[in-house]
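Yeah, one chain of the complex is gone here, protein chain that is, but the others are all in their spots.
Going in written order, the chains are labelled A and B, and every chain counts its residues from 1.
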Amino acid sequence: MAWTIAGRTGEWELVCGLEVHAQVISKAKLFSAAATEFGAEPNSRVSPVDAGMPGMLPVLNGFCVEQAVKTGLALEAEINRVSIFERKNYFYPDLPQGYQISQYQQPIVGRGRILIDLPDGTSRAIGITRLHLEQDAGKSLHGAREGVTLIDLNRCGVALMEIVSEPDIRAPEEAVLYLKKLRSILRYVGTCDGNMEEGSLRCDANVSVRRVGDPRFGTRCEIKNVNSMRFVAKAIEYEARRQVDILESGGVVEQETRLFDAARGETRSMRGKEEAHDYRYFPDPDLLPLELDEALIERLRAELPELPDAKRARFVSDYGLSAYDAGVLVAERAAADYFEAVAKGRDAKFAANWVINELFGALARRGLEIEACPLPAEALGEILDLLAEGTISGKIAKEVFQEAFDSGARPRAIVEAKGLRQVTDAGAIEPVVAKLVADNPQQAENARKNPKIVGWFVGQVMKATGGKANPALVNELVKKALGLG
Amino acid sequence: MPLDRATVARVADLARIAVPEEQLDALAGELSGILAWVEQLGEVDTQGIEPLRSVHPIRRAWRPDVVADGFCREAILANAPEREDGFFVVPRVVE
Partner (left out) sequence: MTRLERLGLVEARTLLRRRAIGAVELTRACLAAMERNRALNAFITETPERALAMAEAADARLARGEGGPLEGLPIAVKDLFCTEGVRTTAGSKILANFVPPYESTVTARLWAAGAVLLGKTNLDEFAMGSSNTTSAFGPVVNPWTPAGSSPPFVPGGSSGGSAAAVAGFLCPAATGTDTGGSIRQPASFCGIVGIKPTYGRCSRFGIVAFASSLDQAGAFARSVADAALLLQAMAGFDPKDSTSAELPVPDWSGELRGRVKGLRIGIPKEYRLDGMPSEIETLWARGADWLRAQGAELVEVSLPHTRYALPTYYIVAPAEASSNLARYDGMRYGLRVTGRDLVDTYKKTRGEGFGAEVRRRILIGTYVLSAGYYDAYYLKAQKVRRRIVEDFEAAFARCDALLTPTAPSAAFRIGERSDDPVAMYLNDVFTVTVNLAGLPGISVPAGLSAAGLPLGLQVIGKPWDEATVLEVARALEEAAEFRALPPGVVEA
């Protein structure tokens, strides 16, 4: 995706990498047996381990390890047979132990990659540097009362996967595609729900710029808090342009952490708050090195579902879908499954059109996810069958779809109950045609001279029959009545 | 390498420990003495030696993904210097 910033002195290129924090789906926290559930009363999901109380010790949740390995496998990454939990030491009131247990020198997952699907139908690989496991911090509430901060430790200790990309992103929109693809993969393997609103997926962006053709990297800034798909591209573009402005006016970009202010659409320095950090990482002596054996890795590999890229390729080859349509359908595993259920034994392209246009449209209007779809795949399949049989017309089919989507009633039942069955009996339509021709002699005369006007009669007949008449049959009967047949 | 006042002040800051100005020199002297003494480790040839990670063979110390703790708000808050509506109250964190 060619994307450059035209400066006064020349063209500039973006160099960007993303650090994503993905909350691991698990019942209990990474190092304690407290619940991970979201939205509970403050400090009601906190064990003494999470609260950093004296003498409390972490014990690793094996399921979280498996989730990280699964994610690594889905990212086609190296799984490190030995990894080390280290302590990242710093003081903050939402960090009860005074350190975060994280992985530093030896993460559980090494190099991998994600393919992003570009609008032109091609794909591009974005490298994954590493994935490591770490604990989430608690939550600070400011402004409840003057001069104080309130601390809720419910989130404290929940497992996170930090997924770091290579600085391979060259356009703001690629960052969005990367995030979408990553989210899709995480949801496929069931290791993160990808909910950005609830903070299950959080993103920081490392942004720098360089003159087109320059192999060297510029000084980068870390942009925190780019926590919605909408803002990712905006924040990166703003920051890149800010850096170009600085460089073109002879300035120097300072390596710093910046915060994206969504309301103003700009990034601002967090200097002043950020003192020189010295995290004093060292291996956590309360935890043993994390060793993984081949049997475990192979079992997890075998448990992996078909992933979006493979599924997309299969939809193209097996169902003859366009790469674009296939991409749309596989973004969510549940949507892909829905499509396949509808397409089974039916015209797949037709099924894809209905799922993408009608179903996704209806879901979007109601603000629903595919998981909460009120119309079962068999029901949509039934509508397609009714159409294929000629029992209902395309227009009626859309009505039936909406009715079934809203009420949950089965399409065949709706057709029968409302008498929406297509009228294909010429004997039932002929009197209507005859009456129309008789009532509109002038129009009939015109139509005989100008066959385009035949359409008017067809429309009137359709209207008179509530859309149930078979349009081809009506056309034939009108022509016959006008003596044009 | 002897520590100077500024280094001691920086380290004390990292460790979030208030050290009165007038104690910095004495502390720098003490810490320098300890460091000078531990620096004899430099004599040991550790070429190719892996740092120790665990004194005993490593076992798989994993817990199952079962919720069995944490429903104990009162116990968690009982020792708090200040609390309010189920939260810990701390001096304002500058954002």
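The rule is simple: a residue touches a chain if its C-beta (ideal position, glycine included) is under 8 Å from a C-beta of that chain, and two chains touch if they have at least 3 such contacts.
As the structure is a prediction and not an experimental result, all values here were calculated from the model.
For the chain that does not appear, the touching partners among the shown chains are A, B. One of A:5, A:25, A:60 or A:414 touches the chain omitted from the figure, and that residue is A:60.
Here the missing chain is touched by one residue of A:12, A:63, A:99 or A:315, and it is A:99. Mapped onto chain B, the footprint of the missing chain covers residues 3, 7-8, 11-19, 27, 30-31, 33-35, 37-44, 46, 49-56, 59, 61, 63, 72, 75-76, 78-82, 88, 90-94. Where chain A meets the chain that is not shown, the touching residues are 48, 51-60, 87, 89, 91, 93, 96-99, 149, 151, 278, 280-282, 285-288.
Just so we're on the same page, only the chains that are shown with their structure count from here on.
The distance from the centre of chain A to the centre of chain B, with each centre set as the mean of the Cα atoms, comes to 41 Å. The touching residues of chain A, when paired with chain B in their complex, are 26-29, 32-35, 41-51, 59-65, 84, 91-93, 140-142, 145, 147-153, 273, 278, 280, 283, 287-289, 291. Those residues of chain B whose C-beta lies close enough to touch chain A in the complex are 14, 16, 53-54, 58-73, 75-77, 82, 84-95.
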